[in-house]
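Of the protein chains in this complex, one is absent; all others appear in place.
For reference, chains read A and B in written order, and residue numbers begin at 1 within each chain.
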Amino acid sequence: MAKKIGVYVCECGTNIAEKVDIDKVITAVSPLKDVEVVGKHKLPCSEAGKEAIKQSIEEHGVTHVVVAGCSPKQHELTFMNVCEQAGVNPYLFQLVNIREQCAWVTPNGEEATDKAIRQIKAAISRVRYHTALEKKEAECNPDVLVIGGGIAGVKTSQLLAAPDRKVYLVEKASSLGGKVRRFEKLFINMESGSALIEQELQSLQGNENIEVLTESEVEQVLGFLGNFEVKVVKKAEDKELNFNVGAVILATGFDLFDPKGLPQYGYGKLDDVYTSLEFEEMNISDGTTDGKILLKNGNPPESVAIIHCVGREERGYCSKVCCMYSLKFDRMLKSQLPAAKVSHFYSELCVPGKSYQKFYEDTKGMGARFIRSAKTEVTSNQKGLTVTYETETESKGDLVVDMAILLPAMETSSDAQKFAEMLNVPRDEKGFFVEEHQLLSPVASAMEGIFVVGCARGPQNVAESIVQAEAAAGKILSALVPGRKLELEVKTSEISETFCTGCKTCIDVCPYGAITFEERRRISVVNGVLCHGCGSCAAACPSGAAKLKHFTFPQLYQELEAVLR
Amino acid sequence: MNAKGQKAPVLVIGAGIAGIEASLLLANSGRKVYLVEKTSYIGGNVIKLEEVFPSMECATCLITPKQEELLQNQNIELLRLSQVETVSGSFGDFTVKIKKKASYVDSANCIGCSACFDPCSVEVDNEFEERLAKRKAIYIPCTGALPSIPVIDTENCLRFKSHECQACQEACMFEAIDFNQQDEELQVKVGAIVVATGFKPFDAGEITQYGYKKFDNVYSGMEVERICASNGPTQGQILLKNGQQPKSVAIIHCVGREEKGYCSSVCCMASLKLSHFMKKKLHEVKITQFYSDLSIPGKAYQKFYEEVKESGVDFIRVTVAEVSQSGKGLSIKYKTEDGKESTLAVDMVILNPALEPAADSAKLAEILNIPQSEDGFFSEKEPDLTSVATAQDGIYIAGCAQGPKDIAETVAEAEAAAGRVLSLLR
Partner (left out) sequence: MVEQFTPRIVGFLCNWCTYAAADLAGSAKMEIPASLSVIRVMCSGRVDPVLAATALLHGADGVLIAGCHPGDCHYREGNYYARRRFALLRKTVETLGLDSDRFMLAWISASEGQRFGEITNQFAEQIKKLGPNPMKKNISL
């Protein structure tokens, strides 16, 4: 079918017209091949202007549209809509920037006019090679897989589950609740962690939209956003479950750095040197000591040292929560053993936020001693456990204590690597899962449709983990609406089966893992759901098989050739 | 759902990064959003920054796609120069009265060409530029601010002070200036409310020992952010009052920490960011940071600190610091934890202040009937369990409106608030 190009030049009041000789432009482009009609408008983006363009398109049977005016960043969408309303595919359109990048930056009128003509001619050449592109949609499954039944996993499940959205909550242990279930107290209100979990579990029980799978492990996850195929094994029954979901939330929590690797703290060698989790276990009412804080010899301690930042230097980051929970420990000790002396050995005090400093000051007011120490060691002699410390100004000291509690760095759980591989979600050099964007997309992972929340993502406290659990729910509730198809990026890449040589170069360069190799046909295939349209593959492809829609080589070449003519 | 089976709209108060993120999530799910913004621009405090930590990414590049997405989203009605007046009702059915001040510029006709600025004869301090530059009575806060439609500042505009002046109207090609525009009062019904009103920096002038507004070359953190900004009052040139580049800079942390009683969580990182930026721009500059405790929590921040330290920035832990004039420059008298006193001569001092809740927070708390803590931040219902739910069902808080925090935490809270709304408001 013959192409009929309609060219509409904007005067933008006088913004363009005062520099660019619009009539000269019209005279220059009118004779070009396929140009059916050329018009000028004072303000094409106004209601009147848009109407005029629509009418012109219909009147002249225009098939391709070029508008010359302001930046596409301003009005590309506006005129694409106009095209659509006038019956022209919105991608058979090009907006030429002759304002911000021409009239406004070229003081000499003649030069500005020449430049405008050049750019418009380029657009006309380009638009001839545009192809109609249709909106893309994909079916999506609104259900969600939550891996990890700790507080984050439980909270996100509650927010997501609905009659039209099922949640599968998979937990490897025999009960839900993760670490928080074994915390007798939570800072700063000193309320029970186990009671909190009990409460949450009760509300879960009644919820028929959440399928809780304890003593179960996720074995395989294949697919992509909207369409994941999941395989779960119920260990106790040796049964395999297969189901589909639209999104996956990884909430596998944390483990502590093992202080055994740091001999200066005597952990694992000396009696009564405990990690924070061991101390928590001691305090829980149904624990081995029925909640009583006791030494190995069965007596309560009279003086306790709490040693911060254990493993901080080795791991290279501050675990954020330890200063705060050390204050919690302080209060727990004081509450059970009012006469006990508690001394903290720390490097930097981390009490960020509106409430934490006050908690620290109040705790200090209860008699806690804080010693800033650059080097802390725990040894044992006739007197008992001795903590030796060295301040930043190099003055040394030592303190004899009954018990030492080490606050080790927080790490991802031991099965993090398994999930990193299974889900193809990268981890950083510290072992934490990497966000899609550190600042703007903190709970999404680099793989679309897979979210990481809680301590799997980085050290944080209960409130922050819950916020992230809710945030992931928010993102899923917004993107995967039951009954609504997923709207996909239109200007994606596609790979010609004919020209693909199977070199896999494109697979390496794709930042989104959107290209997979199909063994049967020995070609690379682009997943339109995951492709963001950057064009790296198109640029890298040695055979020209990979093409980025709307930015193909012929289209760019035409534009290039026309500006240089 | 209302009688027509449509989902109830949501009100978001504040169009900073938290408000923008919450609005987008809510709008993309299919809900209508009323986004109320007190000022004439969106982007809040983030668009004042040149770079953000720890990646040192360009703040504008980061947030512009989100801003553009917001402005083009059909489900979001942005109400600039607007404030919430009254709220009644309950979760699922709030009635909100919004006062929208007239901008006197018709957004349908204005194309953002800025031809109206030059003819205006009024020049006043530009608050956005921390008063380091001037603006006209008809203005946009800075180049690139969105939306690009200017507003008229009626407090300073000659016409509104009963003088005859039509300079801007005469210069406009598009009949976009309409002096007859009226303030509006809107009434909307929404199902839920998200409060994302952000923060303002503590006024360093309240603490006299730092010489703020007394001595030349003592700046607040926000002023320096604007000085560093490539679209700022000095186009990113870091200069002293005498026009020369500083050779030595001191950055003082925790300004206002004692007065406010809390750690603002982000200032250590902000100080590191400024050091990094200044060293990049002024290779020879000597930077010294005066701090009490280093707050660099989380997986990514310590590495950045170590890199900055490695680049030659000094860190001195102090219990007290005082700034005084010394000849043509400044001198910092400080005490370290062991009681020793010392001084350091510098050309420039940057004070990094605490973060406070936005102005008018108390008024808003009253209107919404949600409690504030004594520091003025909005209170969450169960502080240990989540930060976004308030005592009022259906009213959520996100970002620095709840307490000082960084961008990642702010965005997570905005998404969490949206998550709560999308889950609970059916």
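In this text, a residue touches a chain if its C-beta (ideal position, glycine included) is under 8 Å from a C-beta of that chain, and two chains touch if they have at least 3 such contacts.
Keep in mind that what you see is a predicted model, and the values were worked out from it rather than measured.
Only one of B:T60, B:S220 or B:N352 touches the chain withheld from this view, namely B:T60. Across B:V105, B:A229 or B:A300, the residue that sits in touch with the chain not pictured is B:A229.
Set against the missing chain, the residues A:I124, A:C140, A:V304 or A:L548 yield one that touches it, A:L548.
Of the listed residues A:H41, A:R99, A:H130 or A:K328, the one in contact with the hidden chain in the full complex is A:R99. Chain B meets the missing chain through residues 50, 55-62, 64-65, 112, 114, 143-144, 148, 229-231, 235-236. Against the chain not displayed here, chain A makes contact via residues 71-73, 97, 99-101, 104-108, 111-112, 114-115, 118-119, 122, 491, 509, 511-512, 532-536, 538-540, 548, 551, 553, 556-557, 559-561, 563-564.
We adopt the following convention: only the chains that are shown with their structure count from here on.
Chain A makes touch with chain B in their complex at residues 12-15, 43, 45-47, 70, 73-74, 77, 159-160, 162, 186-189, 191, 196, 312, 316-320, 348-358, 372, 391-393, 395, 428, 430, 432, 435, 438-443, 458-460, 462-464, 466-475, 477-479, 481, 484. Residue ranges of chain B in contact with chain A, taken from their complex: 21, 25-26, 28-30, 52, 54-55, 57, 62-63, 66, 68, 72, 108-109, 111-113, 115, 173-174, 257, 261-265, 293-303, 306, 317, 336-338, 373, 375, 377, 383-388, 403-409, 411-420, 422-423.
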